[in-house]
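Of the protein chains in this complex, one is absent; all others appear in place.
Coming up: chain A.
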Amino acid sequence: MSDDHARRARERIVRMCANPEGGHLGGSMSLVEILVTLYHDVLRIDPRLPRDPDRDILLLSKGHGAIGLYAVLAGRGFFPEERLATYGAPDSVFTAHPNPAVPGVEMPTGSLGHGLPLGVGFALAARLDGSDRRCFVVLGDGELQEGSVWEAAMAAGAQKLDRLVAIVDRNGLQISGDTEETVALEPLADRWRSFGWTVREVDGHDTDQVRTALTDVPHTPGRPTVVLARTVKGKGLPYIEGQARSHYVRLTERGHRRAHAAVTRGRRA
């Protein structure tokens, strides 16, 4: 079932990238299984009540994954899938970074390093309310070069926010290439642990692994959880997988046919 949701989400993503404006293809494809698992199996949400005060919160801190988020929100029933056809058109609600006017989008993100501080705020509010609602923040790996991420990581550890969960889309690439050759992030798990977090490492395209890591939060009472999800940038399109050039792509009509065929084939494989 999750695989079917993931395939449909990828079809929507490549469709959006066939718009004249193009889209952030690679980093949206890498987080498909993460978002599908969250929206279909983990988050306590009701698409009919997108502002229900008791809902779990999902923040896409790597806002350039917006078309991935829109694709999954459509699949989860927050709005009719047909509305995605306006992506890239003048005055469309679907901007290239998350627009909170889209049902299901909690906060506008895109400038990197904002999601985790916001998440600390949501988690503190839940605690003050005596609520068991949780906050999940999806971060890019290149994004971890922003200092504000670590300000928030330190605050979350100090405040013992064990209902705050960060998920790092560890696709290993940023615009210039390998994160480790740009500004190295490793040893990443040790870095998070030293900030007071519990670390889970998973294959970010294996929905069972992702689900297991995101269920039963908190894993350690008094510690926030980070899931380091190993992913492949451009996942589903073998001819650009793992390549930095998949970051932002405008697909031609022919390119779209090829991409659509590839993601559809992926299901049968």
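In this section, a contact is a pair of C-beta atoms (placed from the backbone, for glycine too) under 8 Å apart; a residue touches a chain by one contact, two chains touch by 3 or more; residues count from 1.
The rule is simple: contacts and distances are computed from a predicted model.
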Query = The complex has one chain missing from view, so what does its UniProt entry call it, picking from "HprK-related kinase A", "Transketolase", "Putative spermidine/putrescine transport system ATP-binding protein" or "ABC transporter"?
reply = "Transketolase"
Ask   = So which of A:16, A:38, A:58 or A:120 would be touching the chain we can't see?
value = A:120
Message = Can you tell me which of A:148, A:220 or A:243 touches the chain that was removed from the display?
response = A:148
Remark   = Of A:49, A:158, A:184 or A:261, the residue that touches the missing chain is A:158
Inquiry  = Take the complete complex as the reference. Which residues in chain A touch the chain that isn't displayed?
reply    = 53, 100, 106-108, 111, 113-114, 116-126, 128-129, 135, 147-148, 151-152, 154-155, 158-159
